[in-house]
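A protein chain is absent from this complex, but the other protein chains hold their places.
Going in written order, the chains are labelled A and B, and every chain counts its residues from 1.
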Amino acid sequence: MQIIKVRSHQREELVEFTTEVQSKLKDVGEREGICFLYVQHTTAGLTVNENADPDVPRDMLHALRTLIPQHGMDFQHGEENSDAHIKASVVGSSVSIPFKDGKLLLGRWQGVFLCEFDGGRERQVIMMIK
Amino acid sequence: MQIIKVRSHQREELVEFTTEVQSKLKDVGEREGICFLYVQHTTAGLTVNENADPDVPRDMLHALRTLIPQHGMDFQHGEENSDAHIKASVVGSSVSIPFKDGKLLLGRWQGVFLCEFDGGRERQVIMMIK
Partner (left out) sequence: MQIIKVRSHQREELVEFTTEVQSKLKDVGEREGICFLYVQHTTAGLTVNENADPDVPRDMLHALRTLIPQHGMDFQHGEENSDAHIKASVVGSSVSIPFKDGKLLLGRWQGVFLCEFDGGRERQVIMMIK
């Protein structure tokens, strides 16, 4: 089991950490399997998506914010972050990525992102290899 | 392989069953790995989210219902539960949670929920440890 710390700086932000995952995978030394990542928080998620054009994560946060705004949906949870909890469940709390020869089998445009919906904060991601 | 039965009582309901998962995990006796949960239904899903304030699951169901209402979206599926099928795919049919020393590595506020979108019913969840 490995721990990866990911730091966000804005309330909503997609923070790529593919390099950290690949680096930890190299440390583990396994050749083939599944790299499982899990975020231990309820207002952040994990996703795999395009890491080439920063407008893709920007558009994703924009669309989610449009559909599930922080205010105006008659939320009752007192912390004013129900939108963040909902977005976290929509993207999900874990991702799994296959690897071979010690390398993540990401597609050409794929990167691994922490989806921050109630930052900026330091978030903890657990990594396990199977 | 373990089977967990989860009972819902309303059409839309987030039913927490963290205790059942932890209990089955104890029965299995493994120390470290991934606890994989899978729901064998197409109008219910699984998610990990906050289990402290009941307003969080309430707000989640409210937002999903606002975005994808049961009626009024010109659905063609004859059973009047297309909204439930769609919500099931949005939250997903499985969750995976790492564990260590026989305990689920849930964050401080995290619980495991069956997301019922077409209940009340008894739902079947398959649990596997890897």
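Assume contacts are C-beta pairs under 8 Å (C-beta built on N, C-alpha and C of every residue); 3 or more make two chains touch, one makes a residue touch a chain.
Since this is a predicted model, take the numbers as computed values, not measurements.
Taking the complete complex into account, B:Ile126 is the one of B:Val28, B:Leu104 or B:Ile126 that touches the chain left out.
For chain B, the residues touching the absent chain in the complete assembly are 1, 36, 38-42, 67-68, 73-79, 82-83, 85-86, 88-90, 92-94, 96, 124, 126, 128, 130.
Hidden from this view is one chain, which touches chain A at 32-34, 47-50, 53, 55-56, 58-60, 62-64, 66-67, 90-92, 95-98, 100, 105-110, 130.
Going forward, only the chains that are shown with their structure count from here on.
Rounded to whole angstrom units, the spacing between the C-alpha centres of chain A and chain B is 20.
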